[in-house]
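Of the protein chains in this complex, all but one are displayed in their positions.
Letters A and B mark the chains as written, and numbering starts fresh at 1 in each.
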């Protein structure tokens, strides 16, 4: 077990290196030059050269990449090229709102989707199953943009059920006042595919031989469902959720900009539009690290819940 | 709590009259911006939103009268407008006594007074290569001895020597500042009214050297309390701010100015205790929040909403009113033309489109005449703009409202003109050059929805003329790169005044500015000669004549296709008092009040 973990951690190094190479190529080699914007509208060649020197853009690409490597090792990405604030502070202030929204969204989504999926799987093939599946498909088919734009207009503005948007101080204020509407919009988008997805786990589990055996032994359908299917089907659910956790860091881009939530998604778009490399590099590296760690955790949990699984 | 305060104030009524009252901290103005700011170090930022906040924190030597139109310079932290030496090269400023910086831990609890050294430091800092100020052009090349300091600092290992006394920017004594220019600098007084040139306390800048944008310390009415970059900025009243009383003297026929004077005169400056600015990147939430009274002031009515919110006279866009449904609930509107121009620029160095040869002029003329600017302005700008007819826009010193720079929209004549010069239609249905070669026009355009809208109107013009066009959509920095390096065919460009003097606009076509502000890469010896003459002159009829001649040159050469000057539409809730769009200031928060319910 320990040697497995060590091996997996060692495997992360080449992957992280690959991620760094990819990000570096995309932005520093092929990407736009942010100094053109930073030098202002009166920019002269001399000013431009000075700004490029200040940002370290006049260095050879290899040197720039070595600086990036050093930044990754120290986890200190310097200051944002936009607001000139330390990258660490910028990200720290952004991660809270994103997690509040996407965390709440994830929890509520799970609480609704898993029982519903189990229920639908229980009645698989029946009318309920078909109606729910079609409803889910229908809900999935509408673009997230439509939900957000129309939802904000109708629910918040026309009918005044929620604030139009904004963000306050304090976790509970945000969770109870500002999160519900964007969360609802997020649910509209995610619930359909998730119910369908989790349903497939349950159905697959119910087709296993041991379930048939249990049924043949005369166990009631409910008992089979609760005792065997639920427990086993939850394994893929748990690992799926584990693997999606790093994405919570990135936040929900469109939701955040429409509902004025000062989260990571907004910052990603701003950084992209302004070629704010320090921010982009930091976010990419952090998310890549989190993805790898959570993948490992997911595998370990899998092993813990289901001892039959062999770790290779 | 408020009851208690009110009762206390009533009891202490006498003393409240003698000591001036601080602004009510419960008077909170919730304001909005349409785009993110970048920071609050005036030397380091170049966007209007950052400077808009900076206006409330920093005080340049001079400023503008809030209600006078056109904008009028008045002394700010100096006793009077400067004394100018007979030869026009030396300016003397006397600082007012008893002006203090806002409290900051750097001052260790001591009230820090503004001195001439701070003013000199604030100006010199713009030239420091280590600051890499986008505003260095304001100082470099103008003041005696400053460029030498900058050059010395620019060498490897060099440092800008702020202690070295130079004649160009010199603190003569604690309250006297001397500026000495190398050649006449007609824009100087305007420049000294820009927040960029505000005095700075050196110990603050050096104390927060690693992060000056987050620690602005000025002498203005407000100080920064909280800043979440790109999201929210909170300003609170500066307790060290001097006692001043509003006393606006608007012109008798200026109804809006009269309203402001009536609402504000006699009150102490400022009135609002706390200003919360939220940045909106989407238009729908901004408007919906304002409409549901979660915002007090709308920085600008977003373009797509203009048709739904305002009724604008299509024949005279200067006439506008709020739609009845909003007027009924008391929403207020203040409107002014921005000191800006947008235009479509032909690349003067393009092998097909550029140059001063007759066939090239004809091609540019035909394209410019075929662009249906009026429809584009109606549909995209919702009539909320006037057509550009002069390089220097209205509201800026030197503008001539009776000039018509562009030939009238006339597609049939444009097509006939191309025929006249031998741009024949080839076998593939597109026109060729007069010597029979096919060509494609490289139209450079910004990515994003607005850029796309303009492209549709342009596509139509090119379709009619039977010219082949290819739209190249690039990110903003690549757009700038192409414009600076003259590698495009046509592109949309814009210029907003740094200061309201025509020189700030007429220099856009000076050939020496190719690679910098002259993104048209326009090079005309006739224009250059006129422009260099105008640089020696201060604003006045003589310079105006030169400006007319310069505009004629650009018009004859058809270097531009028509663009427009937009209105800024600020909206306020009924309880916001004294709010008016100023042609130069970005924000009016410090001049406003809130009528408590």
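Structural remarks
As a working rule, contacts are C-beta pairs under 8 Å (C-beta built on N, C-alpha and C of every residue); 3 or more make two chains touch, one makes a residue touch a chain.
Definition applied: contacts and distances are computed from a predicted model.
Candidate names were "Cytochrome bc1 complex Rieske iron-sulfur subunit", "NADH-quinone oxidoreductase subunit H", "Dipeptide transport system permease protein DppC" or "Aspartyl/glutamyl-tRNA(Asn/Gln) amidotransferase subunit B", and the UniProt protein name of the unshown chain is "Dipeptide transport system permease protein DppC". The omitted chain makes contact with just one of the residues B:111, B:243 or B:323: B:323. Across B:77, B:131, B:295 or B:474, the single residue that touches the chain missing here is B:474. Here one chain is not drawn; of B:249, B:293 or B:420, the residue touching it is B:420.
Only one of B:108, B:155, B:402 or B:596 touches the chain withheld from this view, namely B:402.
Contacts to the hidden chain, counted on subunit B, fall at residues 282-284, 287-288, 304-305, 307-308, 311-313, 315-316, 319-321, 323-324, 358, 361-362, 365, 378-380, 400, 402-405, 407, 410-417, 419-421, 447-449, 452-453, 455-456, 459, 471-475, 548, 552, 555-557. Against the chain not displayed here, subunit A makes contact via residues 14-16, 18-19, 21-23, 26-27, 30-32, 130, 133-134, 137-138, 140-146, 149-150, 153, 190, 193-194, 197, 200-201, 204, 240, 243-244, 246-247, 250, 253-254, 265, 268-269, 272, 280, 283-284, 287-288, 291-292.
Methods note: only the chains that are shown with their structure count from here on.
If you average the CA atoms of subunit A and of subunit B, the two centres end up 40 Å from each other. Chain contact summary for the complex, subunit A toward subunit B: residues 32-34, 36-45, 47, 50-51, 54, 79-80, 82-86, 90, 93, 149, 152-153, 156-157, 160, 163-167, 257-260, 262, 266-267, 269-270, 273, 275. Across the interface of their complex, subunit A is touched by residues 36, 38-39, 41, 44, 46, 129-130, 132, 134-137, 154, 211-214, 228-232, 278, 280-282, 284-285, 288-289, 291-292, 294, 475-478, 480-481, 484, 495, 498, 515-517 of subunit B.
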